[in-house]
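Note that one protein chain of the assembly has been removed; the remaining protein chains are unaltered in position.
Presenting chain A:
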Amino acid sequence: MCDITAVLTVDLLAQVLDWLHDSRDLKSCRLVSRAFLQAERMHRRAIRALRLGPLPVLLRRYVGSLQSLDLSSCPSLDDSALSLSIPCPNNLRSVSLSRATGVTWRGLEVLASVCPRIEAIDISHCVGFGDREAAAVAKACWLKELRIDKCLNVTDVGLAKVAVGCSRLEKLGIKWCFEISDIGIDLLVKKCLELRELDISYLKVGNESLRSIASLSKLEDLALVGCEYIDDEGLYFLSNGNCSLQSIDISRCENVTSVGLTTLAEGQQRLRKINAGNCSPVLTSTFVSKLCTLGDTLIILKLDKLQLLASALEIVGKNCRNLLEIGLSKCNCVNDEGISWLVEGCTHLSTIDLTCCLLVTDKSLLSIATCCRGVKCLRLESCVLISEKGLDQIASCCTDLKEIDLTDCNVNDNALKCLSRCSELLVLKVGLCSGVSDIGLSFIGTNCSKLLELDLYRCTAITDDGLAAISNGCKRLKKLNLCYCNQISDTGLAHLQLEELSDLELRGMVRITSSGITAMAMGCRSLTQLDLKRCYSIDDAGMWALAQYTENLRQLTISYCTVTGLGLCHILGSLRCLQDVKMVHLSWVSIEGFELALRASCGKLKKVKLLGKLQDVLSSELLQTLQSRGCRIRWVNKPLVFKG
């Protein structure tokens, strides 16, 4: 048998691999031959580990070429595991330790020392991290990108450590680091002159910080979401500073008014993205009229929850002709007239968010369909006045539509029939549309084979047949929401043979039993999130099936199921990726059952939701162990009932 590598050299293979992005395709490729495996090995730059066990072997295999390592999904990662898994020497440039609550500053110091060329570190959402961890990270002096979002204990001192240690920083995220103040920001700005992107969302910093930040000459992207102490004066500093911003997010800044936005638009003439959503409720037209000075550069404009009259949208439409995305969510005043003015000017719009614009009717859809043929994403949640007529126009004109949100829009099967003409559709949300039935789904199943996400929340008319149509047609589905579709039974569930399905919500489907779950689990091996809350008929057998077939399950909700201690122990003990379990009201599980199950899972779980009453009866030693391993327990205060 002739060796394929004689024809297809490693170089050529590598070029082919460049075009493969799906992990399953890559896996198939690896399995062709040793030569393919070798080629893939040399080609691979990034690894995202799901489990810690095979990581050292994997890393040794890829050490030469590997540049990016994502350990954010490894629940039991701790210092020793981290230092063992990272080979030395290596070429790692980027490491993600997001949510790696088991790691301490010692592990981070090791990381900084064994990865001399590291340029990006992500330790976001490690809520226990503080100045010491920040100081450890700061030892990586070549760092260009750092995310420490929600490291709740990081103060100005930690930020100063980072600022002094990593003076080459270009991107920094310190969102939700509430302890950081103006003093820290000021020092950061003085030390890190290369900063291009800065996220200080939700910080309790004031205008003084913006005065400092305004001196950063290279700053392009600034996020100030929910900075409640920032007001128009701060924006005045920004508009008169050295920086030439391309993107600014000032949404949810309660004290920012149109005056500040106006000065900002005057001063920063190169702005491409503005998010001014949820600022002050009143927006005078002066700001919008100033937007015309930005003219052609602006591509993204989000004005959620602002009171925009039709005239304002007219100004936007006439001036911002290159706008690609507009967000008008919850703008109560937006009506068909305004939309038509807008889309007449902004013909390049690809994303239009009209969520909760209650006045929007089919006329708006008609004008969108006429003017913006390239629209890809349309969010129309709660636009109750639209009907299949409008959607028909959209479907026939905007053939490139990829995402549409019709939640709570009272659409029916006819609307789905129209939309099924959009064969490129990836995301379809028709939750709370009781008019949607099996007929509509059969159209979708037949035509929208690329669909990745389908939301059928409380579409109570759907039965097993509809689900079968979807399962057979949309084989690439990754997310499926069937909550409270309580006509679906085990038969329907058995049709779910979706290899790529990762996120499945079956909440409140009272008819399904363990046999249905078993059939589903056998078909959907990639599941990572599963919600079985209030599926009262599911018992231990379902747990056994899940433990056996869905190895990658990370998030599981089994509240109100009839699971016993045995089933709970088994599933918590077997599933190696499990991180987040919600198990409230498991009335068939005894205290010992909980105790044993939690012990079996120890080291993996990061989030547990339990009945509050268990707090007193579970052994304190167990709870301490859980917490020391970085597990957060949410206690729900509801009466505790025991059976059996």
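Heads up, the rule we're going with is that a contact is a pair of C-beta atoms (placed from the backbone, for glycine too) under 8 Å apart; a residue touches a chain by one contact, two chains touch by 3 or more; residues count from 1.
By definition in this document, contacts and distances are computed from a predicted model.
Note on the omitted subunit: UniProt lists it as "Zinc finger protein STOP1-like protein", one of the names in "Zinc finger protein STOP1-like protein", "Integrator complex subunit 13", "Histidine-containing phosphotransfer protein" or "Proteasome subunit beta". Between the chain not shown and the residues A:Glu40, A:Asp122, A:Asp156 or A:Asp249, the one that touches is A:Asp156. Within the complete assembly, A:Lys191 is the residue of A:Arg30, A:Lys171, A:Lys191 or A:Lys218 that touches the hidden chain. Touch with the hidden chain on the side of chain A covers residues 131-132, 135, 138, 156-157, 160-161, 164-165, 183-184, 186-187, 190-191.
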